[in-house]
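A single protein chain has been omitted from the complex, and every remaining protein chain is retained in its original position.
First chain written, first letter: the chains are A, B and C, and each begins at residue 1.
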Amino acid sequence: MGGILVIAEHRKGDLLDVTWEILNKAAVVSESTGQRVTAVLAGFNVRAMAEKLAGRAHKVVVVDNPELANYNYEVYRDVLTGIIKNLRPVLILIGHTTTGMDLAPALAAHLNIPLATACIDFSIEDGKLTAIRQMYNGKVNARVCFSSSDCYMVTLRPGSFSVETENAWGGEIQSISLEVEKPSGIKFIRSVEAALGEVDITQADILVSVGQGIGDKKNLQLVEELAALLGGTLSCSRPVVDKKWLPKERQVGSSGKTVKPKVYLAIGISGSFQHLMGLKGGTIIAINKDPRAPIFRVADYGIVGDLFQVVPVLKEKIKSLK
Amino acid sequence: MVDTRTELIDRYDLTKCFQCAKCTAGCPVSLKSVLNIRRLMREVLLSPDLQGTFHKSEIWDCTTCQTCTLRCPRGLKPHELVINLRSLLVEEGEIPKTAIDALEGVYKHGNPWGRARSKRSEWSTGLNIKNLTEGDTAPLLFFNCCTTAYDPRVQEIGKALVTVLRTAGVDFGCLGNKESCCGSEVRRMGETGLFEMLSEDNLKLFQNSGVNEIVTVSPHCYNTFKNEYPEHSFGIKHYSQLVNSLINEGRLKFSRELNRKITYHDPCYLGKQNKVFDEPRNVINAIPGVTFIEFDRSRERSLCCEGGGGRMFIEASASGQRLAEIRARDAVEMGVDIIATSCPFCLLNLEDAVKTTGNEGKLVVRDILELVVDAL
Amino acid sequence: MPCDTALVIGGGIAGMQAALDIANAGFKVVLVEKSPSIGGRMLQFSEVFPTLDCPQCIGTPKMLEVGSHPNIQLIAYSEVESVTGTCGNFTVKIRQKSRFVDPSRCSACGECSKVCPVQVPDERNLGLSRRKAIYIPFAQAVPNIATIDPDYCLHLKGLKEGKDLCRLCQKGIPQKNLPGCEAKAIDFNIQNKIIEINVGVIIVAVGYDLFDARLKPEYGYGVYPGVITGMELERIDESGGPTLGKIVVNGKSPRNVVFIQCVGSRDKSVGVEYCSRVCCMYTAKQALYVKSKLPEAKVTVCYIDVRAFGKGYEQFYERVQEAGVIYRRGMVSEVYKEGDSLVVRAEDTLSGEIYEERADLVVLATGLRPSGDTVELARLLNIPVGADGFFLESHPKLGPVETAVDGIYLAGCCQGPKDIADTVIQAGAAASMACIKLAVTGKGTESA
Partner (left out) sequence: MDIIVFVKRVPDTSEADINISPDGLHIIEKDLVFDINESDKYAVEEAVQIKEKLGGSVTAITLGTDSSEDVLRRCLATGVDQAIRLTDEAFRDSDACGTARVLAAAVKDLKYDLILTGVQANDDLQSQVGPVLAEYLGLLHVTVVNKLEIDGKIARVHRELEGGVEDVLEVRLPAVLTIQTGINEPRYVSIMGIRKASRLEIKVRNAADLSLSPDGVGQKASQVKIEKLFIPVSNKATEILTGSLDEMTQKLAGIIKEKGGIS
C-alpha cells in the first residue's frame, strides 16, 4: 500500500498537459521517497491513453465504462473513492483545473482527507508533506503543512511543472471493472463550445494588441498574421475601435474589457492610463517608436522602434522558433 | 413613479419650460446623440411612464458642460435634471458597467480609476511635498485630483505646479494618500450619496489641515469645491488664477522665450461655468515670445471636449465625430503649434484627438503649467 | 401760484404727440429733448409695421409742427437738472448744453461740416457711418442747427490744454474754395446754461434703450460683422442710410439671412423677463423687406412664439410667410464660423430637427430696455420704477398713464415696451390727463 496516486485528466481523447506536468513532479518525489507512482485513468474508450501513461507511471489503473464517458462528479467521486480505498495511497495529486476544482474538494471531504488546492509545488521531507500554494491574486505564496493523516490530497496549478520528461518507465496497466452507479441527481446534457467568430479576449492567454500606431485598417493584416502565428487573439486600444477598424469586443481598457493574458504584446499602443486599466497581469511586451510612451513604464520587455519594421522581422523569427 | 415625477417637476420647475430649445441647440452632443434635452424636460413633465423616460442609454451622453443651463432663458437647470435621472438609475443599480467600476473605485479606493489608495501620492515621490495630514503645516493646500495622481500624462502637470509654486516661493502642502476624489464626476454620474460622503470626508481633511486656501489642478475639483460642497470658508482657486496673480505680483518671472503660436481651449468647468476666461489667457500672454491666437469658438462659445459628466468613464451611446477632434482640426487650420488648456480631462481628450485625426507632429497639447515651466 | 404750463421730457413720437395735443388744447408746453434734434427712435426706422409707411413721411410733419407751434417752447440738446414743488407748481431747472453755434445765425447750410477734419461714428446710423465733429444730425432735424461735439472737436479739446487748434469750421479752407461758416455762427465761447421754468404738470416720455447684444456672447455680436441688430438693419434698409438702402453685408448681398427673435427679451439669463412686444412684428417687417429686396435670398426667422396681437398684425404675419420667409420654432443657441460663413445652430422644435444653418447675415431682434436716464429721472421726479426697470404707472389697468406723484404722467416706452400705435395712444391719454389737471389747477381748486 502507499504510493502516489495521480488522477489523469483528459478531454476529447487527449491527456491534458497538466497530467504530464504532475507525473513529472511525482516522478521526482518518487525518486527521493521511494513512493511508487500510480496514474488513474477513468473514462470510456481510454485504452489508448493508458498506453501513453504507462510510460510515465509505475502503474496505470484504468476504469473504462460508458458511465464515465462524460465527467460527472458524482460518478467520478464514487469510482475514485473505491480505487483510493483499495489502493490506500499516501498522496493523491489532481490538476487544479475546473474539473480538479470540482472533484477534489468533494472527494477529499467524502474520504476525510486533508486537501490543499491551487498549489504550485510540494515536497516531502523527512516524511513530512508541505505544499506551496498561491493566495491573494498570486501576490503571496503560502507554505502549508498538513495535520497527520494516512493520506493527503493536493491539486496543482497547470503550468507549475514542465511537461517534458526523459522518463520511460513502462508501467503496468491494470484495468479495473467496477460496478458504476448511475448519477443520482446530475445529468450531463451536452458540451458546447463558444460559437465561431465570437471573440472573448478576456479569456485569451496570448493577446496581440494593436493601437493607433497601426495607422490604417488595411495594416491590421500584419498583426493578425502575428497573432495567428502565436496562437493568440487580436485585441486593441480604444482609438482602433473608435475608428471602427476592429469591433468593440476587442477593446482592452477601462471602457472596454479587462484582460489577464499570460502574454500581452502591445503594438503601437502608447499605453494611455485608460488602456492600462484593462490590463491585469501577464508579461507585457511593448513595441513602440516613442521611447517615452507610457507603455514602456509598465512593460516587462520593450522594443523601441517602428512597428512596421519590427513586426515583419519578428514574425520570421517566431516561425523559425516553432 | 408619479411621486418621483411630481418631485422632479417641482425641483426643476418643469412647468416653466417654454420649449424654446435654446438648450438642445447649444448642447454639444445634440447633433450626434438621440439625447434631446428639451424633449426630456417635456417628457418628464407629461409622460405617465417615467421609467421609459430615463431608462435610455443616451441619458449617459450628457457631458454636463452646462451650456443648456447657462443659456436657459427661463433660468431652469436641464443638466441637473439629467443628473437627477441618472441618480434614479443609480438607485436602481442599472448603470453602465464602466460607470459601476468608476463609482466602486471611488467608494473603495477614493479614485475612479480603481487604483490603490496607497499609491495616490506616488507621483510626487522625491518631490518632498509637505503632507498636511502628517503634522506639516502650510497656508495653501494643493489638491491633487485623481487624474493628476494616477494618470502618467497628467502627473507631469502636477509636477509642473509644484515647480511653479516653489519658484514663486509659495508655501504649500498636500493631503498625501488621504486625499479622496472631489466627487464632481461622482455627483454627475448620479451617485449623490457617495458625493455627500466624499464632500464630508474631504472637508474634514481640509479643516484638519489648517489651511485657508486650496488650489486645484482640475477645474472639476475647483467647481465642486466652490459651488457644490457644503458651506465652508476656504478660498478656492484654480491654479490659473493663482499663477496669474503670482505673475502680476512679480513673484514669477520668465527667463526664456517660447516662440510658439498658441491657442487656448477653455475648459467648460473653468470658463463657461465659472467665468474664469481671462486668467489663463493672461498667463499664456505673459510668457515671452508667445503668439496667441484665439479659437473662433472660445470663451462662452467654447466647444466642450466631452470629458465631463462622467464621460471619461462612460462610452457614449452616440457615435460620430468627437468634439475634441473638431478642436484638433480647427487648431491645425489655424496654424498653431500648441493647444494649451488647463484641465486634465480636456488635455487627455485633446491629445487623443490630435492622434485620431492624424495630426501628431503638427501640433501638441500642453497644459498652461507646462508652458510656464518651459519658460521659467 | 399754479401754473398752466406743461413740461414734456423727451422729444420722440410720444413726447411730440403729447406736446402737440396739450398745445392744441391751448396750454403752454415746454418740450425738453436730450439730443440735438427731436424725432426719437421712430425717425431711425426705415419702415414701420404693419403698413410699411416711411417714418420720415409720418414723423417729419409732427417735428415741424412741434418746432413751429406757438404754444410749444422746444429746448433741445438739454436735460432736466432738478425738479422741486408739487402738482400745479413744479420748478424745473434745465441744463441746456452748448452747441458752440449761435442758433440765431446758423442757417444749416452744412459748410462747417464740409471742412471739419474729424470723423465721428454717426449715432443715428449706430456707427455704421461717420459724421463730423460739427454736424446736423439729419436733414429734417428740428431744430435745424449745427452742433459741435465737444468730445471730438479738436479745438475744444485743445483748449483744455491751452492750445488753439483747428477752427477750420470758422476759417474755412479758402484754397479749396470751402468757406466754412460764413454766417459767423460758430462761437467757442458759448457756455452751457441753466434755464429755470415753472410748470403745472410733467409728462415723462424718455423712451427706451435697446438691449446690448454683447451681453449674449453666444451670438457673436461685435465679433462677426455679419451679426447685426434689428436697428442696424433698419439703418441699412433706409434709402438715406449708410448703404443707401441696399442690403449689403461685408460688401456683399447676403444669400442666407437668419433672424433671431427674443434677444434680450423673455430671458432671465440677462435679467430680462418681459416680452418686448415689438420684436416679433419688427422682425416680420424686416424679413419681408429683406425678402422683397433680395428675392433670391433664403430668409429664416427663428422664434419662440410669434406675438402678432395688434390690429392687422396677424394678417401681416401671414403675408410675410406668404412672401417666402420661413418661420422655424426654436431658439438659436449659438453662432459661430465655419470657413467664411456663419453657422447658426438651432433646433426646429416642430420637427425635432437639430440643424446648423449657414448664414451670411444674422439679425438679432434685440429687445427694449428702460432708458439709461430712467433711474436718475425717477430720483429727480420722485416717481417709482417697476421691477422691470421701467417707470411704474399708478395702476396697471385703471391708471396706465399716471404715476404715484400727482401731476406727473407717463407716455410711450418709458412706461414699458409698446409699438408706435400704442405709444401715440398713451401720449394722447397722458396729454389729456395733463390738460385736465392744468384746467383744474388753473382754476385754483385743489387736485381733481
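FYI, contacts are C-beta pairs under 8 Å (C-beta built on N, C-alpha and C of every residue); 3 or more make two chains touch, one makes a residue touch a chain.
Quick caveat, the model's predicted, so the values are computed rather than measured.
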* Among the chains in view, which touch the chain not shown? -> A, B
* Structure fact -> Full-complex touch with the removed chain, picking from B:L81, B:A160 or B:L194, is B:L194
* Residues in subunit B touching the chain absent from view -> 90-95, 97, 99-100, 103-104, 107-109, 114-119, 191-194, 196-197
* Chain not shown, touching residues in subunit A -> 11, 70-71, 73-74, 97-99, 101-102, 104-106, 108-110, 114-118, 130, 133-147, 149, 159, 184-194, 200, 202-203, 205-206, 229-232, 262-263, 265, 280, 283, 285, 291, 296-305, 309-310, 313-314, 316-318, 320-322
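Heads up, the rule we're going with is that only the chains that are shown with their structure count from here on.
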* Structure fact -> Among line, ring, star, complete and other, the chain touch graph is line
* Structure fact -> Most contact pairs found between chains B-C
* Numbers and ranges of subunit B residues touching at least 2 other chains -> none
* Residues of subunit C engaged with two or more neighbouring chains -> none
* subunit B residues within the subunit A interface of the complex -> 98, 101-102, 113-114, 150-153, 312-315, 322, 348, 352, 355-356
* Which bits of subunit B are touching subunit C when the two form their complex? -> 18-27, 30-31, 36, 38-39, 67, 70-75, 296-297, 299-301
* Enumerate the contact residues on subunit A facing subunit B in the complex. => 212, 239, 242-243, 254-255, 270, 272-274, 277, 294, 297
